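The block that comes next holds subunit A.
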Amino acid sequence: MATIFIDNIPYQVQDGQNLLSACLSLGFNIPYFCWHPAMHAVGACRMCAVKQFRDENDTRGSIVMSCMTPATDGTRISIEDDDVREFRAGVIEFLMINHPHDCPVCDEGGECHLQDMTVMSGHVYRRYRFKKRTYLNQNLGPFINHEMNRCIQCYRCVRFYRDYCGGRDFNVFGAHERIYFGRCADGTLENEFSGNLVEVCPTGVFTDKTLRKHYTRKWDLQTAPSVCPHCGLGCNTIVGERYGSVRRILNRYNHEVNGYFLCDRGRFGYEFVNGSNRVLQPIIRDSSNNSKNSNQPVQETEVLEHLAKIWRSSKGIIGLGSPRATLEANFSLRSLVGPENFYLGMSEPESKMISRIIQVLRSGPVHSPSLREVELCDAVLILGEDVTNSAPRLALSLRQSVRQKSMEIADRLKIPRWADAAVRQAVQSKKGPLFILSPFATKLDDIATETLRIDPNDIARFGFQVAHEINHEAPEVADLQPNLKELAIRIAAALKQASMPLVVSGTGSGTLSVINAAANVAWALSDKGEKAGLFYTVPECNSLGLGLMGGGSLRECFEKVNSDSVDTLVILENDLYRRAPAEMVESILRKCKHTIVIDHLFSKTIQKAEVVFPCGTFAETTGSFVNSEGRVQRLYRAMPETGEILESHNWILEIIKTVKPDATDHLLNIDSICESITREFSIFKPLLELAPSSQFRAIGQKIPRQSHRFSGRTSMSANISVHEPKPPDDSESPLSFSMEGYPGIPPSSLIQRFWAPGWNSGQSVNKFQSEINGPLLGGDPGKRLIEPSTGNKWNYFSDIPEANGHRDKEWLALPKFHIFGSEELSRFGASISERAPKPYVGISSQDADLLDKKEGEKVSLVIDNVLLNLPAHIINSLPRGVIALPVGISNLDGIELPAWARIVENSNG
Partner candidate 1 sequence: MGEPIRSIIVLAAIFVGVLATAAGLIWLERRLLGLWQDRYGPNRAGPFGSLQVVADMIKIFTKEDWIPPFADKPVFIIAPSIIVVTTILSFAIIPFGPGIQIANLNIGLLFFLAMSSLSVYSVALAGWASDNKYSLLGGLRAAAQMLGYEVFMGLSLTGVIILAGSFNLSDIVNAQRKMWFFIPQFPGFLIFLIAGLAETRRIPFDLPEAENELVAGYHTEYSGMKFGMFFVGEYMGVTLISALIATLFFGGWMGPLLPPPLWMIIKTFVFICFFILIRATLPRLRYDQLISFGWKLMLPLALLNIVVTGAVAIAIN
Partner candidate 2 sequence: MLDLLKGIWTVFKHSFRKRETVLFPEEKPNRPPRWRGRIILSRDPDGQERCVACYLCAAACPVDCIALQATQDEHGRRYPAFFRINFSRCIFCGFCEEACPTYAIQLTNDFEMSEYYRPNFVYEKEHLLINGPGKYHDYNFYRVAGISIGGKGKGESENESLPVDIYSLKP
């Protein structure tokens, strides 16, 4: 701790910070632009000036930039000194000279850091009478809108995009007052984190293009804390709603998980919620007349009556859970059908991998790090996972982790780590070790120390060998090529040297042995006394939660249906056609007399269902997800109940009430579901402390979802009825659909918006943190369920797979994930689908020559007796004998990969 004097009052601050973050941590307001808590200081904007004094006798002092000055013991500064106030007012006046008269039509208005800082610095009157500089804008793709006139040249965007995210297609151009931030030509920003420019830019140069389609000011949004449903990482988000549709997603700072940034899929993937293929009403399809047109929307009571009829007549009922439904929904389905009839709605290989991951994490000695801990790791081995596409936010953290090792250079030169420009100058392009084993090139290859392109079985074999090289107790792979063996030794050495090595793997390769191999490597490191981390990515937002709850696999479910002991299937938020081959699904659905689906988007499964219940999306659901780290997190609905749409668990509670009217035991609402879950599974104990219960009140009041400036309350529904409706009641959470309620900072798991007096932009997060870059006040939300066991006995996996080798006329088809398109829900959004690839088959250039196929030519291949006719896409990085198929792209759903594919001669060209 150091003592600094601010306007002659002593304060205790953490060592090793700059004055700006120290002062902000203490709650002072100092204006700033170029400094960003995650990207640290460059001292470019000159806004954060303070006056520093040598000692208590020094009365003149000198103006310094607080972001560039270390907060050492005995530092004496003044924030409110007249000189320095004048200085700051002068700087902001200069910065504002060319700023256009745009605020009314600017999307940033109302949450603009520049507005806040201008007001804070006291610049109220424009004296500049000359012409303003203008720029031409660029079209930056479907996510980001560009309005260069508003730029104040703080350089945050280019630092974020290039230095922090490793983007290459965006830069700063021009000279002196003609400086331009953009691409060298119009075009879509390629980086997967470009959406963060919206929040990083202090003014309205980069704004959310999807929000622009239904623009709403920040103060008019009804917001609630949520968790991103688009991958397994569980990034914290804020969902904003207005007039019954989701308007945008913002990052919700969580120190341990996503920090300040989201990926573009998480930020822009919300549009499916407002899409046209939402199920809006319960549907009963006449089973006697199975044509498409016989489905008729019905009322809630009617559909429940119909369901009761089905229940009475059925001989056996099976419930299929969903890895994208909340814990609460899955558990209530499990209670409805009984644990023995509850099956995981995951594909066969996926459920095997998930249960293996859980087994590894629960019984093994290795810690599963959070994303923040990933950033601190100084050597990384990635086994068969295309992180940028399957768990994008993790890739950003990994990008920071390779800087850890090279930071030592700066430390040696005594450059403080927060002096970003100086550190990068000292470090140059030196990077810590990162090894990527993948069948094809990944977006992280540019920072990798070494990459290896081999198929998943070989990745697993190689991983086993690395584990053996780290610790000879681990099994050895007998017949590995010598050059690979050598590489394994190099990787093992690099991992052993590191102070915090990390192994990343996951379900992306579709191969169980890769997961085993990753466990072996991490365990071997841990066995050697290293503080290792093991990060498994999981495909969906609640894969791990569902896996922890447990249940039969999809194949077991199908077997049970085939055994004729059941005839009714209750499917929760699941499209079976994505989980299993279409043929198999169809036969099962034919076999079942009654199929009941609870889902929010029209899927192939819904088209076959007899009864459909419309449930809420993540924006209309309160519940909990378990992320890939094993952290359970609570999300709250941002939208009030509209029409016939209920949350999944509430539909199931309604069903329970209807079909078991006498069983009035436990499940009433989300609180009692959580209690039941913890009673049944001891691992979910933390669920009770996860977030305040629905009865929680802050000083007797609910937490308002609407801001205190929320507008249009007495007018927004006046065209329907001039009498204002009563605000919808939310009995499931301590949040209210109202502007009235607790005005202060709520408990961290209930933070519905970042706002502080004078800080209208998201930068106000500093008022919610215990210190800059530290946890939120009162601790970060979310509770870890899985901690490494210390006493447990564990054994290295020894089932080393055989090498796939080459087969004549057959190709090994591997799954290739795409950040835009592979995920089930986000692909239905307009802007995401614009970025999604068309169906293709990726073949290596050698194979392309062999088959005499050029880019775009149709290739016919047979996998599992399914004939696919796809345009060829040549991927140079693919090894020979391997083809890649995009996951989750329209008609490629449900194929279990990896699989052997036969390429057949194309008859129709």
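On the choice of candidates, all candidates are chains of the complex that A comes from, given by their letters.
Please note the rule applied: contacts are C-beta pairs under 8 Å (C-beta built on N, C-alpha and C of every residue); 3 or more make two chains touch, one makes a residue touch a chain; residues count from 1.
None of the values given here were measured: they were computed from a predicted structure.
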Options 1 or 2 - which one, within this complex, touches subunit A: 2
Subunit A to candidate 2 touching residues, read off their complex: 100-105, 109-110, 130-137, 147, 149-150, 173-180, 212, 214-217, 219-220, 243, 709-716, 718-719, 721-722
